[in-house]
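Removed: one protein chain of the complex. Kept in place: all other protein chains.
Here is chain A:
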């Protein structure tokens, strides 16, 4: 139940997927909004929330990768065509990379900004700065990189979501279902542990 099997995702993998996915979507929305609000106090607070959740994504993704490496990878459903297989795996690789690269470029913004605003994750832990150059131009570079990579990964996440919905509602296979509950629905039976 907790661990993955050859046929299905375990509870831990499922929780990692949805929790990180929801925070990631929230972060895209928050990042889009926070640079557009005019109220300075609200903007300051939104930035701090965005940084805190960004580090949460980075931490959870590290744990997720460790968990993934210690677990079986459920086999692809037989309903997938070779092209779908390549596309799905390509999207997964990009999304996994994004979970690290996007927070890291965000960390680089906070570290390179001459404003030197500390990152105090959820007002609990001070996150040190990365040892990188501090200047307005460095901050501008990392800000642009962060935004482009974030929106690019959001586009890939959108394809990932649309593909899952396509499989569920049109092809009526178990691709989405197996990420919703630990047991493959169509098997019904017990899994060997």
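By definition in this document, a residue touches a chain if its C-beta (ideal position, glycine included) is under 8 Å from a C-beta of that chain, and two chains touch if they have at least 3 such contacts; residues count from 1.
Quick note on the criterion: contacts and distances are computed from a predicted model.
Per its UniProt record, the hidden chain corresponds to "Polyisoprenoid-binding protein" from the list "Phosphate transport system permease protein PstA", "ABC-type quaternary amine transporter", "Polyisoprenoid-binding protein" or "MoxR-like ATPase". Touch with the chain that is not drawn comes from one residue among A:59, A:90 or A:118, which is A:118. Within the set A:41, A:81 or A:137, the residue that contacts the chain not displayed is A:41.
Seen from chain A, the chain kept out of the figure touches residues 39-41, 44, 48, 114-118, 120, 123, 126, 128.
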